[in-house]
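Okay, so here's the structure we're looking at.
A single protein chain has been omitted from the complex, and every remaining protein chain is retained in its original position.
Lettered A and B in written order, each chain numbered from 1.
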Amino acid sequence: MTTVIQMLINGILLGSVYALLGVGMTMIFGIVKLTNLAHGEFIIIGAFGSTLLAQALGVDPILTLVITVPMMFIAGVLLQTVLINRVMLQGSEPALLVTFGLSIILKDAMLLLFTADARHANVPYSTATIRLPAGLHIAVLDLVVFAISLATILILTLFLRHTYMGRAIRATSDDTAAASLMGVSVRRTYGIAMGIAMATAAVAGLGVGMRWTFYPSSGGDYLLIAFGVVVIGGMGSIPGTLVAGLIFGLAQVIGGANYGMLISYILLILMLAVRPQGLFSK
Amino acid sequence: MKKLDIFGRKNANTKSITSGLKQVRVLDGMPMLIACIVIVAALYVLGAAGVLNSNTQRYLLKIFLYCTLGSMWNLMSGYTGMTSLGQQTFIGLAGYSLTVMTATYAMSYWVGFLAGTVISAIVSLILAIILFRMRGMYFAVATWVIAEALRTFFTSWKFVRQGAGMTVAARPYPSTTTIYLIALTLCIIALVVIYFLLKSKVGLGLTAMRDDADAASSVGVDIFKSKLLVFVICAIFTALAGGVFYLNKGSIYPAGGFGISWTVSIVFIVIIGGIGTMAGPVLGSIIYVILEEQLAKLPGGWTNIVLGLIAILVILFLPDGIVGTLQKKFNFEILSQKRFSKE
Partner (left out) sequence: MSEPILKVEGLQAKYGDFLAVESATLDVPKGKIVSVIGSNGAGKSTLMDTIAGIHKPSAGKVYFKGEDITGMPAEKIVLRGLSLVPQGSRCFVRMSVEDNLIMGSYPKHARAKMKESLDHVYQLFPVLKEKRHLLSGSLSGGQRQMVAIGRVLMADPELILFDEISLGLAPTIIKDIYARIKEINAGGTTVVLVEQDTNRAIRTSEIAHVMLKGRVVLSGPSKELGEEEIKKAYFGL
């Protein structure tokens, strides 16, 4: 019984990170109608940004978000407005292939810049644990990352619900022509959506860097998790993303180091085949 | 509802089906046939007679294999609208079949090819059941996920020595000339199969479906069966090319066999050459192999960065690729799949 509860706790903690990995991708999927195959690399860029800045400045990695989040936001806006909006006029498949090209370029550029060494964002509380009754325990690090993930998703949800820009983003994802009739510039909205997606990737990167070691080539693994979360949750659905993250987290904890990923992949393929619109879309 | 472009603007410049009143010259008559035969014969004679040194043979055999892979991907994506990012599934399966047959069971490499082909055909049939329920990007990413799942599985499968990989143990090991001739033959068969497939009723139906799903159903082709046929043919030829590739390479490990790099190369070849054209992948594979060899001389791993940049620039500024752009500019088509384009 204790092991089951412990697994559940670990699954939830892990699932929150997975949801964070997927949330930026689900936005782009739902709003820009684009599968961003470079999202994994964006996350790893965020991880490098936080890790290296924390080392250089001698601060807690969490504080580096003050720099990485705005930087990634600007990069996202530029990427969308300068490159992807243009390619999308040719159709969705060229755009898909461009993000694929971007992912390859970014991966190898990081390899050149940062070498293939394993990295990790060190925090003083990396080994601390909280003991609960009945032999249960929670790692402080996991709890911190859990809090960061939930806070990010909460802020994003509030932004989408209660601001004009957030409503414009949702309206654009519903009906682009009708949104432009309301005075929304669709191109600009896409740019901001990509900026936000990259900003969440910056936070997700921090989470990845704090919890695991990562390499310039790790992007593909996280992209597939993110994609799985998007598909299972339903594209563009943030509550769906949370539940899907949880499902993936549990699959990973149950499957262990050897079969965790394999179970996740099989889950994802079955989901794609049976209910590609996700659990939470109509 | 009228079709909107992605910015919600009803597009005034969409491609129309009725346009193209311009006379398109199709280069597929006698002269073209003779030219093809001469080139092929020259490649056979030069290879078999030992005129080419083994380095040149390696270069060329790589071109033949990439040309096979690219042409097959082009058949799927460019002609039938199934954009796969996971053809490495079949390359990996074929590579491992070859290795297991020769190393574990001490059989001939031909048995290895056969095993790889049969396994890939069966796997592709099973995958088709799942994949054909999906469209567009779902299809693309699902193919990738399947390859990744296999990579993960092979990495922890003891029978194939997990992540460490295995060595091909054909006895006697074929010479480079033999592999060259196998690769050349494979490439020619692949191109001929694609040419006749596209000219058949099946091919017409599929191109019609890519351009306009409603029009296709009026052609009276069973779309599901046609797509299945294309998918399985592509799996078989991709597997064969993968088998020959690993016979030449000599060893395989999961991250290589099932790696996404295969798709990177294939997509590059087709995009550069011209998606949806017969000659595109041929030209693309020549450019790719030359570029790859030249870029490998650079210090550090610049290869993929340069290839990726070139691909993005081509998509932006030459969306039809080199062959596609030339064809549009000078109104000709090399080996057109359109039977009636002369009318």
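We adopt the following convention: contacts are C-beta pairs under 8 Å (C-beta built on N, C-alpha and C of every residue); 3 or more make two chains touch, one makes a residue touch a chain.
Since we're looking at a predicted model, the values are computed, not measured.
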Contact partner of the left-out chain, one of A:L63, A:V82, A:M182 or A:L270: A:M182
Touch with the omitted chain, as defined above, among A:R86, A:H120 or A:R170: A:R170
Where the unshown chain meets chain A, residue by residue: 164, 167-168, 170-171, 173-175, 177-186
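Rule of thumb we're sticking to: only the chains that are shown with their structure count from here on.
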Whole-Å gap separating chain A and chain B, where each centre is the average of the chain's CA atoms: 32
Contacting residues of chain A [partner chain B, same complex]: 33, 35, 37, 83, 85-90, 92-94, 96-98, 100-102, 104-105, 107-109, 111-112, 172, 175-180, 186-187, 220, 224, 227-228, 231, 258-259, 261-262, 265-266, 268-270, 272-273, 276
In the complex with chain A, residue positions of chain B that touch it: 4-10, 77, 83, 85, 129-131, 133-134, 136-138, 140-142, 144-146, 148-149, 152-153, 156, 260, 263-264, 267, 271, 300-305, 307-309, 311-312, 315-316, 319
